[in-house]
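The complex is shown incomplete by one protein chain, all other protein chains being positioned as in the whole.
Chain nomenclature is as follows: A, B and C, assigned in order of appearance, with residue numbering initiated at 1 for each chain independently.
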Amino acid sequence: MPVMTYREALNTCLREEMRRDDKVFLLGEDIGKFDGAYAVTQGLLREFGPKRVRDTPIAEEAIAGCAIGAAMLGLRPVVEFMTINFILLAIDQIVNNAAKMRYMFGGEVKLPMVIRTPAGSGGQLSAQHSQSMEGWFANVPGMKVVAPSTPADARAMLKTAIRGDDPVLFLENLHLYNARGEVPTEEQLVPFGQARVAREGRDVTLVAHSRMTPLALQVAEKLASDGVQAEVVDLRSLRPLDRETLVRSVEKTTRAVVLEEDWPTFGVGAEIAATIQEHAFDWLDAPVLRVGLAEVPMPYSKVLEQAAIPDADRVIKAVRRTLERRR
Amino acid sequence: MPVMTYREALNTCLREEMRRDDKVFLLGEDIGKFDGAYAVTQGLLREFGPKRVRDTPIAEEAIAGCAIGAAMLGLRPVVEFMTINFILLAIDQIVNNAAKMRYMFGGEVKLPMVIRTPAGSGGQLSAQHSQSMEGWFANVPGMKVVAPSTPADARAMLKTAIRGDDPVLFLENLHLYNARGEVPTEEQLVPFGQARVAREGRDVTLVAHSRMTPLALQVAEKLASDGVQAEVVDLRSLRPLDRETLVRSVEKTTRAVVLEEDWPTFGVGAEIAATIQEHAFDWLDAPVLRVGLAEVPMPYSKVLEQAAIPDADRVIKAVRRTLERRR
Amino acid sequence: MSKERSGRASIQSRPATDVVENERSDDPGVARYPRDQLIAMLAQMQLIRHFEERAAEQYTKARIGGYIHLNVGEEATVVGSVAALRPTDYLIGSYRTHGHALARGTDPRAVMAELFGREAGTSKGRGGSMHLFDKKHRFLGGYGIVGGHLPIAAGLGLAIDYLGGDEAVMCVFGEGATNIGAFHESLNVAKLWGLPVVWVCANNQYAMGHSVAMDSAVTEIHRKACAYDMPGERVDGMDVLAVRQACEAALERARRERLPSLVECVTYRYRGHSMADQRKYRTEDEVRAWRERDPINWFERRLIAAKLLDENEAKRIEREADEKAAAAVDFAEHAPDPDPADLGKYVYASDEEM
Partner (left out) sequence: MSKERSGRASIQSRPATDVVENERSDDPGVARYPRDQLIAMLAQMQLIRHFEERAAEQYTKARIGGYIHLNVGEEATVVGSVAALRPTDYLIGSYRTHGHALARGTDPRAVMAELFGREAGTSKGRGGSMHLFDKKHRFLGGYGIVGGHLPIAAGLGLAIDYLGGDEAVMCVFGEGATNIGAFHESLNVAKLWGLPVVWVCANNQYAMGHSVAMDSAVTEIHRKACAYDMPGERVDGMDVLAVRQACEAALERARRERLPSLVECVTYRYRGHSMADQRKYRTEDEVRAWRERDPINWFERRLIAAKLLDENEAKRIEREADEKAAAAVDFAEHAPDPDPADLGKYVYASDEEM
């Protein structure tokens, strides 16, 4: 199987889908002439021209609205927001229009549209450029929210998103773009709502999505050398959420730690913990713990930033606390 | 103690605080000449004039930004958003500026500002006008989010909000405005981060905030006639969250049901459940259950709307499921 | 400098088939359109008036819930603008769009059923007054967030352009919406990308309790077009033919030149902002003055003066309109509610296919 980066996998997928269906088009800031702020759309303007790779002004609300309108008439827009931090300017369009229109118009309209955007922290981008708000969108019926962690899933899930008929928030991550992995040559589509057991283990379940998955795998590797077999569940999709896989894993391991790149209080991990305690209550031997960002706006200073972002040590500490509990 | 409505309590508080401190001023749509869409600011324009009761255009982002700028220079703006549904147009200002500025500018600035807005569903306002997104704001360090459920708390907590030095989202509810209750004549301030045990009980804890509190009390009353003693914890403040009171209650009752007016998946109740299982794990005899909105955009039709909104029956059913579990 | 166009931009209206009947009218507006179309427009205006009054009545009887925002007083603006559309064009609007749906041809019974929250409603009872929808007539919805549908209108224009069609989009909104960010972003991209969109502002003088001057640095709304090098035009929104003519011209510019326009129709709402609004932010005198220019009366008188209508016919048209409105209420009253078991339907399209 060919090896490629997460970025290449996305780029390949966009190219493939645009070749396959001329209703698919891209819009976003600097995706064309500039080749994409993070080069995900590199070369696509050259191949498909400005009609299908539409550079937009800095006007996030208009961008989202344009995608909605275009989707209503049967096109399949794929929006790029440069980073998730700017999505708040478009969240009204996404939450109040895209997510609700099908329902509030009695099923008379479909909105096949994808919003791609990288989340994540690190790189000293400071408070306004280091966020992960995917949990807010995952709270909204009518939205689908996915967050692949590998190049193969990135390609396969972006295909599912583009060919689907609903608005999808497709979460990328600044720190995953250069991650490498095998990507099958043949076409693959991963249905939404299926978590992936990225590593099997029997002692504790590490739950992660997006960039936290490689961290979880790294932690699992370290734990293994200490004789602890951690299972890693890569959620892949937040809405729909694959509660079954989660619960099945914890029924086996009886313990869980959630890794998250957002703030834990009222964050993504809260739902994971709530789900596990609700559906695997009788199996749990320890409370589900959460490891996420420090509850501060992200500081710029390297030393402070490092202190704020979850790392292997903090996850391992949480795992140890979990394991201390007797059955 | 005089009895007044929640609306009157807010109105009284605004009047008192504006008389007390001429740095306090109001801004929002239709708060002056129109007396407030829900009449909370009734009569204030007459008393304080247009400088201190500033009617604004429909421009939520500018409104929020104006409050931020004014707060930076030492004023104490109190914004009214007509309903929380429109706050998404200002969420970038609130989350990326108000909540982060003090931190990202190294503590050099204070933002004493309050955003008042009613959330809630019911009344057939349909998908775009029936929401409760307070959980998203409660996820953000730098924000304070409070949601009083009684007239007395409304007055006392709005005072705390106005006199405090941080941005506060002050959550009201369409269905609480006419709720009546005793309000002490003397001045009262309720510090944030203190939940209130609204009713004592030993069998199960009902956790609620805002409009769900009266529902929880109503349920507790019904349960009492069946011999079940429910304790009702009114959170009052989501950020800071009073984990102690929550945990203390569950340590006593060993069971909990969360009532929420938002969508449960990734909603407010998830944090409550996650907190309880984390900190009261050894006391819990049953999983924490959540009762919230049906996971659909709110339908207009009365029959569908009724099916979507949590009611006493659904809460009682959840309580029964919880109680079925043996110790 | 802004390139505003005068109201007298050249008109390429739809083919007129029976122009003969009124070619000698002294009223240049009336002379422009065939009799059957003029009569149809009057009938639509009457239908809207009577539909709205009946809806108001049902609201006070609590048969209708939520908020309802009526078009009473604005019938000329509504009918004039919608009449300018081709059947293949798209229409999108705010929460104040009962009239637009009716003018576009949506069955009044389906509109009323929607207000009653019935399964037979335009949106299967899920949307209500603020969220009407009629795919068949290309009315792509009523929206409740002020300004929120303007970016969508741009997207509709984008799709037409992408697909190479000659449809146009009409986006209607209130003057209060012109102060919000979405207005700016949408008009900018429409002009920048040459999208076939006509922006129709129904300036009914108030945004809830706010007069135009309370909210907008520029009170002649059409002048805001200058910031996009877009034609901007103000038209008497009580004159159904002036509105139609301006919108026809703007639609043609959109269609042929890919040049969007901003058309401001100066009108008035007789009633409160919504049925819930009983506040006093305007004088009785003001309301009376506007009512004296009632768009329906005025149009009726013009048609009678042009000898295209007599008093009896006028009465009949009004009676028929009211009968239709009454029939709509009757239909809605007896139509079934949605099945609560269907609560979860229509959230996702993909799930239904799978």
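As a working rule, a residue touches a chain if its C-beta (ideal position, glycine included) is under 8 Å from a C-beta of that chain, and two chains touch if they have at least 3 such contacts.
Just so we're clear, the structure is a prediction, and the values are computed from it rather than from any experiment.
Chemist: Could you tell which one of B:Asp92, B:Glu172 or B:Glu278 touches the chain left off the display?
Modeler: B:Asp92
Chemist: Out of C:Tyr67, C:Phe116 or C:Phe183, which residue would touch the omitted chain in the full complex?
Modeler: C:Phe183
Chemist: When the complex is taken as a whole, what residues of subunit B touch the one chain not shown?
Modeler: Residues of subunit B in touch with the missing chain: 25, 51, 54, 56-57, 59, 61-75, 77, 92-93, 96-97, 101-112, 141-142, 144, 164-166.
Chemist: Could you pull out which residues of subunit C are in touch with the chain that's been left out?
Modeler: On the subunit C side, contact with the omitted chain comes from 1-2, 4, 179-185, 187-188, 191-192, 215-218, 223-224, 226-230.
Chemist: List every residue of subunit A that touches the chain not included in the displayed model.
Modeler: 29-30, 33-35, 37, 55-61, 85-86, 89, 123-129, 294-297, 299-304, 306-308
The working rule: only the chains that are shown with their structure count from here on.
Chemist: When the C-alpha atoms of subunit A and subunit B are each averaged to a single point, how far apart are the two points in Å?
Modeler: 30
Chemist: Calculate how many whole Å lie between the centre of subunit B and the centre of subunit C, each centre taken as the average of the chain's C-alpha atoms.
Modeler: Distance between chain centres: 38 Å.
Chemist: Send over the residues of subunit A in touch with two or more other chains.
Modeler: 92, 96, 103-104, 141-142 - these are the residues of subunit A that touch more than one other chain.
Chemist: Can you list the subunit C residues in contact with two or more other chains?
Modeler: Answer for subunit C, listing residues that touch two or more other chains: 123, 125-127, 131, 143-145, 181, 347.
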